[in-house]
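All protein chains of the complex are present and in place, except for one that has been dropped.
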Amino acid sequence: MWKKKLIFFVTFIAGLYYMLEFVVPPTWPNSTSTGMVQSVSATAPDAKTKTSVATIQLATFKRYQRWNASDKPVTCLTADGPKQVEISKLRATNVIDLGNNERGMVTSVNNAVVMVGVMGGPTKTIYAKMVDGKSDVLAFQVDESGGEKQYDNLQPRTKENQGGVGSNDLITRIGPSTYLSSQLENANNFLIVLGSLAFGYALFSLWFIHSSALRKRTGEWYMSILFFLGLVFGIIAGTGYGLDPNTPWNAWRLFLNDLVSLKIAYAFFSATYSILSFYLASAAYRSFKIKSREAGLMMGSSLIVMLGQIPFGVYLTSWLPGETAKTLIPRMSQWLQLVPNTAAVRGIWFGMMVAAMAIALRFWLSLERGAFFDREL
Amino acid sequence: MLDFLARLQTIDRRWIYLFVAVACALPFYVNTEVKVYVFPETQMFFDSVQAVKTENDRIAANNVKLAAQNKPTVREKVILLDSPWGPGSLAENKGQDEAVFEHCLRERIPLIIMALDGDVNAPRYIDDIIENLQKRCPELRDRKYGVDWVNLGITKTDWMAMMQMAKDFKKQLKQDSKGTSTTDYEKLPIMKKIDNINDVGLLICINGWPNENYVPFIHQQYGTKLAFGGCGMSSTYLYRFIPSGQICGFLVSTRAAAEYDTLIHRELLHDETTAIHANYGSKLIVPLAYGHLVIILAIVLGNIGYFATQRKRRAG
Partner (left out) sequence: MQHANTQIFIIIMAITVIILYKIFSARSGKKTYIRRIPGLTEIDEAVGRATEMGRPMLYHPGNAAFDSPSTLASMGVLGHVAQTAAKMGSRVIVITCVPVVMPVAEDVVKGAYAAEGKLELFNSSDIRFLAAQGDQLALASARLMKEEQTASHFYFGAYDFTALLFTEPGQHHGAVQIAGCAEAFQIPFFIATCDYTVIGEELYAAGAYLTREPTMLGSLVGQDYCKIAVLLIILSGTVAVTFFSTKGLAVIYGLFGK
């Protein structure tokens, strides 16, 4: 019984990590903020540990407005006074008079869509611990060009420290954005090691099967000798990548690497997949019959899509008058893929993802019937 | 006559295999030229790559002003290309890779190449493509490894690697494919241009089935522009990202490689000839076309045989 409880506990904790990481909105101090810097200060670094703490008062936006290039011009508050500016000419960090005693700041300009943050939101205080001048809090300054530049450090900006934080800077994405952001590197390294282990596991499985075939002389055991020879050859060839070709010892290993990866692998694996084209042709010939109206509709659309993929589809309609008509088949092919096909695929994916969520839920909460849950271990 | 037509339904599959083989092999011996129609998604892909060049030019001009004002300059954007494909999708992805490399090297757009969960030989294939490209195009021979492009090899593990790369690129990719540290700026000066996802002007994934996790983990989180290059089978499922604006360009199969090559010749080289270009995709477009025609013919013959059989059954 305790084994079942242990498995349940481990499974639950693992699932809880993903739940916290991707489902539950992160709360302060891990949340992300966008706003204007009101003030910034930092403590002097500790002599021994070299840690210091930066405090940033951030004036956040109470809401966002979205403008398109086709909207009316707005009043921009420039150093020379208020000016009427076209939406398409606005730049990030421009301050806009929105009327009703409200002011906004342009936070981003993306493909003629302008996002404006309305000032007046709550002030946030961000504390960022720095070790030797580096903090795990990510902060980016938006400049006039709309580009984002990461701050070198979160110290106040001075003549000597131009990479620091200045007052009235527009900051986006301050703060780590997930609960385990600071452990991301460790978690990632763990998964890399696990992935490599899985690769080794495949190798061991093949080794085990072929060595037992050799020992017991079962079936075509001489093929297993080829496996071991190929394994040794592949390992030696694999060490040849990226070596200096001028050394004699390296030159032949480089040659072997080229032979295996560019000649043998290219030819063998692409030939294996090219069998698909022959199988596809025979499967299409055998089974694509117009047995019903729906099959006829499917056949028509598949012919249009297939002809659209090749130049002959254009040649078929090149005699028609008008530029649009000349490329009728590729256009129809693209419409079929972009409109009905997209709707169908999105629908299929919604259903599949809900089902996948249900399966994940059953496994996370150990509700799934399986090898471990309905018998004693 | 009806008997003959009914027999069209029972052609031995080996004849079909033979016709497909001949249709795909013949164009390599018989020189045929075709004019390709450039699909809008290929044009969008080309424009997105060119937009990075435009942005970099604007940053360079702005940096001159900033330097004059003693203000810190802004880094130019890079293109991050994830190219993990293996020989299985060689026919479709190699031409796409070659076309993108040619575009970036011609326009001197910094190109950082990696293979996320890639085939074990993916870095070797990338090196091979660029080597052949520089042999084919003498004007690209002055582009240097570590300055204009870098091959960072294989990395793992899917979405976690994406999250790590977005926050701190060099923590995820610590060395290039040959073991040089990515913080060794003497040997790899291009690595000074990227710290995190903000330095990426365009993220491209070229694979048999491009990694869809880039959409939620990179595009949705950071707003980075994303473009895919995939094989024909995956296109049906990835077209859905175009109307929603989640990807800003899509190369579909070998034909898109040929179309991209046409665009490079038309818009960069201003060479409007219809001669077959040397890009891998351009070479394969004709066999692809003939192969498609054989399959269409097989389907038509099968249906003629089917209808003839039905008629025979009704008559008899």
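As written, the chains take the letters A and B, and residue 1 is the first residue of each chain.
The working rule: a residue touches a chain if its C-beta (ideal position, glycine included) is under 8 Å from a C-beta of that chain, and two chains touch if they have at least 3 such contacts.
As the structure is a prediction and not an experimental result, all values here were calculated from the model.
With respect to the chain omitted from the figure, which of A:276, A:325 or A:339 is a touching residue?
Looking across A:276, A:325 or A:339, the contact with the absent chain belongs to A:276.
Among the options B:32, B:175 or B:221, which residue touches the chain absent from this view?
Counting the whole complex, the residue in contact with the absent chain is B:221.
Could you list which residues of chain A touch the chain missing from the display?
22-26, 32, 173, 177-178, 198, 201-202, 204-206, 209, 269, 272-273, 275-276, 279-280, 282-284, 286-288, 345, 348, 350-352, 354-363, 365, 367-371, 375
Please output the residues of chain B touching the missing chain, sorted low to high.
Chain B touches the missing chain through residues 13, 88-89, 208-209, 220-221, 231, 233-234, 236-237.
Keep in mind that, in the parts below, only the chains that are shown with their structure count from here on.
Just curious, how far off is chain B from chain A if you go by their C-alpha centres, in Å?
Centres of chain A and chain B (C-alpha means) sit 17 Å apart.
Hey, which residues of chain A end up touching chain B in the complex?
110, 138, 140, 143, 145, 147-150, 162-163, 177-178, 181, 184-185, 187-188, 191-192, 194-196, 238, 241-242, 257, 261-262, 265-270, 272-274, 277-278, 280-282, 284-286, 288-291, 299, 303, 306-307, 309-314, 327, 330, 334, 337-339, 341-342, 345-346, 349
Show which residues of chain B lie in contact with chain A when the two form their complex.
11, 13, 16-17, 19-21, 24, 34-37, 39-41, 58-59, 62, 71-72, 74-75, 86-91, 120-121, 123-125, 128, 156-157, 160-161, 163-164, 167-168, 171-172, 177-179, 195-196, 198, 221, 223, 232, 235-237, 239-240, 242-243, 252-253, 255, 285, 288-289, 291-296, 298-299, 301-303, 306-307
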